[in-house]
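A single protein chain has been removed from this complex, and every other one stays in its place.
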Amino acid sequence: MVTATTQRSMATSTLFAIKVPPSQDLGTNRTLIEIENLDFSYGPKQALYDINLKLEEKRVTAFIGPSGCGKTTLLRCLNRMNDLIDGTVIGRGSIRINGVDIHGRGVDSIELRKRVGMVFQKSNPFPKSIYENVIYGLRIQGENDKTRLDAIVEKSLRGAALWDEVKDRLHESGLGLSGGQQQRLCIARAIAVEPEVILMDEPCSALDPVATAKIEELIQELRSHFTIVIVTHNMQQAARCSDRTAFFYLGKLIEYADTRTIFMKPANSQTEAYVSGRFG
Amino acid sequence: MSATAHPFATRSARGRQLERMTFTVFRVATYFVLLCGLLVFGDIFVKGAHTVFQSEFPYVNVPFLTEAPESLYVFEHNGKKMELGDRAFRAFQSSEAARARAENRPVPRFKAESYVYSAGGIWPCIVGTVLLVVGSMTIALTLGVSSAIYLNEYAKDGPGVRFIRLAVLNLAGVPSIVFGLFGFGLFVIFLDWNVSLLAGWFTLAFMVLPVIITASEEALKAVPKGFREGSLALGATKWQTIRTNVLPYALPGVLTSSILGIARVAGETAPIMFTAAYVVRDKLPWEVDRLGDFFFQGVMALPYHIYVVSSKIPQNEYTARVQYGTAFVFLFIVALIALASIVFRNRMRRIYKW
Partner (left out) sequence: MPPESTPPATFRIGKARTRFFGLTLDETIKAFFGGNALMAVVVLALITFFLFREGFDFFTQNQHSIRVYREAGLEFVDYIRQQEQDHTALTRYLSDVRLRTLQHFTGHEGLTLAEANSRLEGFDAFAGRYGEAVDPLRGLVSELTEVATEIKTKYQIIEDMKEKRRQLLAEGKTAEADAVIVARVDFKTELGPLIATLPAYKETSDQFATTLRETLALAPALPTPELQKRMERFRELNSDYLVGFPVVLRQLEEWDYTKPVPAWHAFTGFIFGRQWLTASFWQDWYGVVPLFVGSLMVSAIALMLAVPLGVGAAIYISQIASAREQRLVKPAIEFISAIPSVVLGFFGIAVLGQILRTLSQFDSLRWVPGFPFAERLNALTAGCLLALIAVPTIFTLAEDAINNVPRSFLEASLALGASRLQTILRIIIPASLSGIVSAVLLGLGRVIGETMVVLLCAGNRIEIPDFTQGLVAVVQPVHTMTGIIAQEMGEVVRGSIHYRALFMVGILLFLIALLLNFLAQKIVRKYRISIG
């Protein structure tokens, strides 16, 4: 059976030039994030049209699509980072995490962001020491217990597969690290506050292939603890490290399915055109 | 062989000459400006140095820096030309009179020419200027940095913010004398603070407010957006983000550019003419009965003193000393502040690159 699958996937890879991991039965996890009929606009310009999406717990979901298709916008809706941009409006619909409407009354966007972490396209370590970078989220919550912080720093850095590389220079500036290390530091910083969800906005777009491979590996490890949503431009990346893939085009969700399905036999012709590299 | 035959031959000599000549004209303009600036500095430093420095120990004319201004008396005594300050002259007169009485001579009368402010020093002016600068910069920095934080971090673009920016821009163009008039109308008359430190502080603070706001905003803008997003995404509140992740990195820039504000505050005369400056005052600012009086007293100030000694007393060898001396000290202080700001800024540009 394994041979058959490999052969089939080999055949596909020659057609789409994309390697898809061998099929495995994913089953269905509990739905963690539920997006319903979401319309979103920047001032007069509508960016998302009627999005319906259910993201499962402890899975990696990839958002793909050409530039300006709204994937990053949707990602930033999930922890309400869009609140910080002038004139953004949720026209219709709702986003529920764990059944709680994140735009509902009594919801505090700051508390939300503590539970839904984010890693940015461009690594943005603060100009502080590595140690201070990791514990930043805890510090602002008022955590000052040194032994606890030490433990969290080690745990987070190990979690981000960075510990061995930086354990001897925890008190040096985070800006002194290489690009890939900086991005892993940002991941360590995000997981230090133990969120349920980690949003990644093209986390590897500024990195070289070696650093990218490391981050992808890391994502695989992280998925057992966190629900991960990753926006990516790179289709190989989506294919390699995500369980589910959502394809967006011009602000609309075109197709959402198993990654394997999206890349092997997409239901929609636009999806097929995109993943086979004919546009985008 | 003709040089112009091939297509890449050099341009005509005339064209090049014209270009070179034009560039020379521009260069001369540039260096002429520098020369003029140098002339002003040079004249005041060279002539002022005679007053402020001396050839014997301690090399600095300490009384000039530590005493209050006095009148200078110039007279002839026993064929010798004497120059004495007010107190010394009176002491000399009475001692001469006592000696004359003892020797049963008629009491001598000295026909002295007097020049006001030409003896003594400028200590009260230095003190006054420092007080004015410290007070007004405290007010201006509080207001200005807060405004900049609001405009850059909190405000969403809209008519309100545009109106504030317009006000800042226009405030920057208001002549300093108009600030003086305004300070006089509001603080001195309407609030009845009289000519006082407090009135001067607020007038000067409002005058530099646009400078501080603009400079602080620039410093805040230079802090990368990623610092803010990274912090917010970790669940920090806006204020936590600003306090821990924006202000610390903007502060050097804010302070550097604010030094320019200090130079402006220290250097302006017109706004304090009717709001804070006294031509002459015997008491030093801390010699007050009650603490409250401290804020409601006028002070002497270096720029105003320069105005007084250069316009209200004649130009001659006796008065030139105090004129140039005061100008020297004043220019030295202001130039030092400005220099610090320029050096600081260049260093900052090198260090803070994200």
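Each chain carries a letter (A and B) given by its place in the written order, and its residues are counted from 1.
We take it that a residue touches a chain if its C-beta (ideal position, glycine included) is under 8 Å from a C-beta of that chain, and two chains touch if they have at least 3 such contacts.
A quick note: this is a predicted structure, and the numbers were derived from the prediction, not measured.
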item	value
Hidden partner chain, touching residue among B:Y73, B:F184 or B:Y318	B:F184
Selected from B:A215, B:V246, B:A266 or B:V299 as touching the chain missing from the view	B:A266
Options B:A49, B:V127 or B:A155, residue touching the unrepresented chain	B:A155
Contact set of chain B toward the excluded chain (per top definition)	11, 15, 18-19, 22-23, 25-27, 29-30, 32-34, 36-37, 40-41, 43-44, 142-143, 146-151, 153-155, 163-164, 167-182, 184-186, 189-190, 206, 209-210, 213, 237-239, 263, 266-270, 273-274, 303-304, 306-307, 310-311, 315, 320, 323-324, 327, 330-331, 334-335, 337-339, 342, 346
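In this text, only the chains that are shown with their structure count from here on.
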item	value
Approximate Å spacing (C-alpha centroids) for the pair chain A, chain B	55
Residues on chain A engaged by chain B in the complex (per definition of touch)	79, 81, 84, 86-87, 110-115, 117-118, 120, 122, 124-127, 136-137, 139-141, 175, 186, 189-190, 193
Residues of chain B defined as touching chain A within the complex	156-157, 224, 226-227, 229-237, 240, 244-245, 249, 354
